[in-house]
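Let me begin by presenting the structure, written as structure tokens, before commenting on it.
A protein chain is absent from this complex, but the other protein chains hold their places.
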Amino acid sequence: MKSFTRYIPVLYVTFLMIPIYWLLNMSFKTTNEILSGFTLYPHNFTLASYATILTDPSWYSGYINSIEYVAINTIISVGVALPAAYAFSRYRFLGDKHLFFWLLSNRMAPPAVFALPVFQLYSQIGLFDTPWAVALSHTLFNIPLAVWILEGFMSGVPKELDETAYVDGYSFPRFFFRIFIPTIAAGIGVACFFCFMFSWVELLLAKTLTSVAAKPIAAVMTKTASASGYQLGLLAAAGSLTLIPGAVVIYFVRNYIAKGFALGRV
Amino acid sequence: MSAKIQNNKAWWLVAPVFLMVAFNALVPLMTVVNYSVQETFGDNVFTWAGVHWFQEVLHSERFHSALLRQLLFSGIVLAIEIPLGLGVALTMPRKGPWVSVCLVLMSLPLLIPWNVVGSMWNIMALPDIGLLAKVINGLGIDYNYTRQPVAAWFTIVLMDVWHWTSLVALLCYAGLVSIPDAYYQAAKVDGAKTWAVFRYIQLPKLKHVLTIAVLLRFMDSFMIYTEVSVLTGGGPGNATTFLSIDLVKIALGQFDLGPAAAMSLIYFMIILFLSWLFYTLMMKNEDA
Partner (left out) sequence: MAKISIENLRHSYLPFPNSERDEDYVLKKLSIDWADGGAYALLGPSGCGKTTLLNLISGLLVPTEGKILFDKHDVSHASPEQRNIAQVFQFPVIYDTMTVYDNLAFPLRNRGVSESVIDPRVKEIAGMLDLSATLHKRASGLTADGKQKISLGRGLVRSDVAAIMFDEPLTVIDPHLKWQLRSKLKELHQRTKRTMIYVTHDQTEALTFADQVVVMNNGEIVQIGTPIELFEKPKHTFVGHFIGSPGMNVLPCEVKNGQASFAGQAISTDNGSTYKGQNQKLEIGVRPEFVTLAKTGIAAEIVKVADAGRFRIVETRAAGSSIKLLLPEDQEIPTGKVNLAFDKAHTQIYADGWIVGEKP
């Protein structure tokens, strides 16, 4: 029994890697090869699809736009969440529990419900088709998440640290930035990771709030599927490229992944 | 944990968060509520409609079908992903060089944009071209997800399992790793077998983590949109038209503001209610 359980993770990871492999496989094939038959690996290895994407502005701008709004969103979400999480962690105030629950309830809101009204809202304030619209709308679910994560980490830091700093004469901003933040650096890392993740992958709102100028890569990719038949190689290459930011982020936080999911209080 | 200080000035710290979320949540919600109780014939002329839209939606065949499909989908997906994720977590290495490799590779599916997930499985399932299609047809089963509802369901479920089981696994893994060694040592000393260790030590300690996993997976599967939209578009026919897909069709496709708004509110209420139900059931018998 013991020996076969060792293979379960291996089988599972293999299962996970197969579609990824298949995607990469497709991306290196010519369209002819794809349509003419079934091959397990590219017989006519080509980088043509990648070349198209990296040179055609209508393609690579999609990536840039996506990264832009994800970055803006992460900075805003975590930045705004930090003081709020501190407040939840250290203070009781009127309506604090209700506020906390209300924040978490937004995580349960289907994006589909918000698609139309958010579209109208951002059109009215003139932010339609800008990365700001997407970044701001994503804060709907990312801010509550960031607050939840950061509050968990902050609660693990004893209040004595704050008190000692005040006794030592630190003003609140100085204490917060020079002492407190380094202490919860891991928590900030985890919060950034999750904000990045949920903003990068979410596409309904991203597509609804953009049309041409701030078009995310997802919208660009769907144009491929519908326009001139199936340019599968191109689609596959575009998809493969979207794996990179995710892989990079995971690599950097790999040591914190298990700790992060534990969130200290889960 | 020392007590918190009562201080209403803390609202200043919370204000930015409150404002941003309120703007993105309350304002659109108010719009939705607004539309749900009004009727328009165009030209921005609105008349009061009361509960008319709600009644229409609640009685509509279309809504019932979408709801049933959604419940079935979420049910199937939970039934597979929770045990599978837990099982994988139990067998993952806890110490040693393979831990990082395992964690990194398992996290990959979680960071892929949802439309790419849909496209990946699209490519996997295409007849004659896709690996999945080839394998299944090779086994003698006639498989075409664009035409057969069962095949479409199979593919979507497989895609979701592939996509999200890692989340359950990682959550459970974190919970398992946080069980102090002394418990396992005591079990060894007491002569407990593997099953007893699972039942009396691991499972009780995983209760919180499993609750979170179930809640997250339930909520997200109930809201699923992009992956399904890219893979099947809701088809064949409306075999895989779940609630979000239906809602987007009505709201952004047909611009039927009233019904869409009413459906949105009902949809949100259902999620809130079922989440509360799950949470209460799972946290029963909690010795806080």
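Lettered A and B in written order, each chain numbered from 1.
By definition in this document, contacts are C-beta pairs under 8 Å (C-beta built on N, C-alpha and C of every residue); 3 or more make two chains touch, one makes a residue touch a chain.
If you're wondering where the values come from, they're calculated on a predicted model, not measured in any experiment.
Enquirer: What are the shown chains that the left-out chain touches?
Expert: Looking at the entire complex, the absent chain's contacts are B.
Enquirer: With the full complex in mind, choose from B:Asn7, B:Gln55 or B:Gln185 the residue touching the hidden chain.
Expert: Residue touching the absent chain, from the options given: B:Gln185.
Enquirer: Could you tell which one of B:Trp11, B:Phe154, B:Tyr200 or B:Phe278 touches the chain left off the display?
Expert: Within the whole complex, the residue contacting the unshown chain is B:Tyr200.
Enquirer: Need a quick check: the contact residues on chain B for the chain that isn't drawn.
Expert: Listed in rising order, the touching residues are 180, 182-183, 185-186, 188-193, 196, 200-201, 204, 287.
Basically, only the chains that are shown with their structure count from here on.
Enquirer: Compute the distance, rounded to whole Å, between the mean C-alpha positions of chain A and chain B.
Expert: The computed centroid separation for chain A versus chain B comes out at 16 Å.
Enquirer: Hey, which residues of chain B end up touching chain A in the complex?
Expert: 1-2, 4-11, 13-14, 16-18, 20-21, 23-25, 27-29, 31-32, 35, 87-88, 90-93, 99-100, 102-116, 119-124, 128-131, 134, 162, 165-166, 169-171, 173-175, 177-178, 194, 208-209, 212, 219, 222-223, 225-226, 230, 243-245, 247-248, 251-252, 257, 260, 264-265, 267-268, 271-272, 275
Enquirer: Give the list of chain A residues in touch with chain B in this complex.
Expert: 1, 5-6, 8-9, 12-13, 15-20, 22-23, 26, 34-35, 38, 66, 76, 80-81, 83-84, 86-94, 96, 99, 103, 105-121, 136-137, 139-140, 143-144, 147, 155, 158-160, 197, 200-204, 208, 217-218, 221-222, 225, 232, 235-236, 239, 242-243, 245-247, 249-251, 254-255, 257-263, 266
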